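One protein chain omitted, others in place.
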Amino acid sequence: MSKFITEHAPAITLWASALCTFAVYSILYKENKFYRFFEHVFLGLATGYSFYLTWSLVMKPRWWDVMVGKGVWAWAFAAVFGSMFYFMYSKKHAWISKLIFGLFMGLSAGGIFREFYEIYFPQLGATMRPLATNEVIAEGPWATTVYVAGVLLFYVILFSVISYFFFSFEQKGKMIKASSSLGRTFLMIGFGAIFGATVMGRMTLFIGRFNFLVNNWAPQVAADWHWFKYVLPILVIAAVAGIILALKKKPVETEEPPTE
Amino acid sequence: MNLKKLQNIDKRILYILLAIVIVTPLFVRPSKHPDAVFDEVQNAFNTIDNMPDDKVAFVSIVWGPGTIAENRPQTEVLMRHLFMKHKKFVVLSWDMPGTKLSYDVGKALEEELGMEYGKDWCHLGYRPAYVAMISRAMGEDFQKQFAEDYNNKPLKEMPLPAKIKSAKDIGIVIDITPSATMGTWLAYFCGPYNVPIVTCPTAVMSAEAYPYLDSGQVSGMLNGVIGASMYETLIGRGNTRTEAAATAWSLSCAHIYIILLIVLGNIGYIAAGKKAKR
Amino acid sequence: MESTTSYANTVIYIIEGLLVAFILINILKARGGKRLFIRRIQGLNYIDDAVGRATEMGKPIAFSPGIGGLSILTLQALSVLTHVVRKAARYGTRVIACVCDAMIYTIADEMCKDAYEAENASEFFNGNDIRFLSDSQFSYASAFVGMLHRERPAAVFLFGHYAAESLILAENGQAVGGIQIAGTPDTTQVPFFLATCDYTIIGDEYYAAGAYLSKEPTLLGSLVGQDYGKIVLIITIIIGIAAATCTALAPGSTAAQWLSTHFLEYFK
Partner (left out) sequence: MHTLFAPKHGVELWLYIAGSLVIGAGLLLLLCQTPQRLRKPVIAFVTFLGGLYFTLEFLIPHDNYFTHVMPEVVNAEIVVSCFTLFIGIYNLFGVHGRAIRRKQPGWYNSVAFFAAFFLIASAGFIKDMRPDSAATPLFEILFNGFMNSLQSTTFSLIAFYIVSAAYRAFRIRNSESVLMMITAMIIMLGLVPLGSALTSFIPANSFFSFLRLEKLSYFILLLPNMAVQRAIAFGVGVGSMAMGLRIWLSLERGSFFDEEL
């Protein structure tokens, strides 16, 4: 068994990858048993792997080796603190787990002052733009107008979006109401921009999987079975035809017409 | 044909067409690179080009197999540029499988360009993703955080990593990432220790980076694989058949396809609306 | 070795101090019984409709509190979950909550049990409906998708911290025909929720949701304090604009020099 694994590891890896790829893509057609099985395999692997990883990359080098190997015995208290989490299973003493949760939440809450400074102060600084500069004025009235218009537009957007997120002011005043609905308009432009900018990245994910199938898996298959290159186009055509036939048979129940 | 049907094309047909549209350019592999180079790519190029020779670039690899199509071309072109200019760099991976992937990229270039491991570059191996904590501690005491390299060789035995003591020896951070690590680098390393950063996000994360580019907190950016293909033009590989160029073509086609779909959907929507009014 | 880290300075003390003061003062005021106004948040009102629809159709409700660990963001999602569970418990409608973090799982389980008890509907509580799926992002997503297709819920709630998997969850929720309500402060994921969900709670509104649903004075007060905090930032920006314009137009003047060394310098 172990010899078999050692000898055939690359081939098994390749085939397993291909199998998993097809299993996951099968959900695009329809939920099925094949997908369901691999969903559970994935779950088991992810859990088992994080178990292994946590021990061998964090606990062992940072805790066990330091405590037992180097003899820093005080690290034993880390286990005491760690055990406090498990009091959540006791109805009576659940509060002890809240104690350690509290410590951790406190630690992360305490970082907020630095975080606010390091992240938002430079942002504030970058927002403080001059309404006009001598260089721009020297370039002539047209350049000045364009520059000033750009800066003003920036502030209109910035302040109107901030005003959309005011919660405690009754948005009755015409000014605030107009500003807040303007803010929502600009929000939509911003979200459209994010959507548009995201498409590209997601497509490359598929390209990555495809590259694997074509550059790694298919050559291996072709090398193993010479007749495969004749079968592959037939398989693809059959798959497409199958889907089209399936669609013809039964109109798909999803996709209600959009509601207003 | 009933135009109304255009607003309810079955998802599975959309999916198959998408696959065809993306796959075709990957087979054809055109060599043409984009003509225009965006400013942030040019700035990234200049920042790396102007790094003082006595400092070391820190390449942070956050990507793994999931975003290999975007992040590997970026890693490849940046390492190539660093090698070409004889800038020294160290690589650290925050992603387990990304460790070997990035090591292989460096190793292949090292052989191609005749560089020397341990002197021109070094791979520090893998750290679990506690970027905030490790980057902060690394700025205080570099050697304490990293004892061995990718091959478990002590850093002290190699000329390049042995001389890095603290943040003062690091001339630039290059963060090649599919997630929001840029903010962490800014807050815990580049901000406090005043080190410039070039970010190479996946296209998804790039929109978030623009405010930081504008404020000057981030010196430059390679926006996904398109950024990588523009960078290739900058380092004089504009007419080579590269992975980046083929992918850029694929992406172009996919974008046009989606826009066509949106248009078709709206034609169907309008047609259906007119019918309803009658 | 001398540290090169940066530390607090006067401007930080003033600005962060003002923020802290406004927030705390308003919390105390609210606790003291002052009535506070909160504007309507679209989307949150539809939560009850969605629960009603699931009840009518006799189908379950699915809830995801995101992929975050034990943080305020996730706790906020759990308070929405409690709200949904209490509404559903009244009609005996199942709520399937799928959690991505072990600690959150225990808390969610506890909270759901309490919610059913509070509505005197303990007999409807089913421990199997609160599920820990996986703490790995995509493993969680794939398991959530499987759950959606098997249970075919009539309403799907996605609240909390989301990353790339947002679209996987929401597009499959859409495919099984559920009415979907999503809320997240992660700006990059909002466009996808807007495209696939019936109602989406955006950015800052997410933090206001807890206050809006619970009407808890402390949270309301904090919300009012945050509004004042935003005004502090706006004023800071306006002063900054004036200072920047002044230094740009008359760089040599004493005013410009004073402003740049005593104000603008701190925001670099």
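First chain written, first letter: the chains are A, B and C, and each begins at residue 1.
Just so it is clear, a contact is a pair of C-beta atoms (placed from the backbone, for glycine too) under 8 Å apart; a residue touches a chain by one contact, two chains touch by 3 or more.
The structure presented is a predicted model; accordingly, all values stated were derived computationally and were not measured.
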Displayed chains contacting the withheld chain: A, B, C
Chain not shown: contacting residue from C:Lys59, C:Arg94 or C:Lys230: C:Lys230
Selected residue (touches chain absent from view) among B:Asp53, B:Asp141 or B:Asp169: B:Asp141
Missing-chain contacts mapped onto subunit C: 2-3, 5, 7-9, 13, 16, 19-20, 23-24, 27, 72, 75-76, 78-79, 82, 101-103, 105-107, 110-111, 114, 128, 131-132, 134-136, 138-139, 141-142, 164, 167-168, 170-171, 174, 185, 187, 191-192, 194-196, 203-204, 207, 210, 214, 216, 218-219, 222-223, 225-226, 229-230, 233
Touching residues (missing chain, whole complex) on subunit B: 7, 9, 11, 14-15, 18, 22, 34-36, 38, 64-68, 97, 130, 133, 136-137, 140-141, 144, 203, 207-208, 210-211, 214, 223, 226, 248-249, 251-253, 255-259, 261-262, 265-266, 269-270
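Just so we're on the same page, only the chains that are shown with their structure count from here on.
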Centre-most chain [mean C-alpha coordinates]: A
Between B-C and A-C, the pair joined by more C-beta contacts: A-C
Chain located farthest away, centre of subunit C as origin (C-alpha): B
Chain centre separation (subunit A, subunit C; CA means) in Å: 17
Residue numbers of subunit B (touch at least two other chains): 11, 191-192, 204-205, 207
Sites on subunit A at which at least two other chains make contact: 118, 122, 125-126, 194, 198, 254
Residue ranges of subunit B touching subunit A (in the complex, touch as defined): 7-8, 10-13, 15-16, 18-19, 22-23, 26, 65-70, 96, 126, 128, 183, 186-188, 191-192, 202-207, 211, 214-217, 224-226, 247, 250-251, 254-255, 258, 269, 272
In the complex, subunit C residues that touch subunit B: 1, 3-6, 163-164, 175, 187-188
Parts of subunit B lying in touch with subunit C, wherever the complex brings them together: 11, 139-141, 166-168, 179, 191-194, 204-205, 207-208
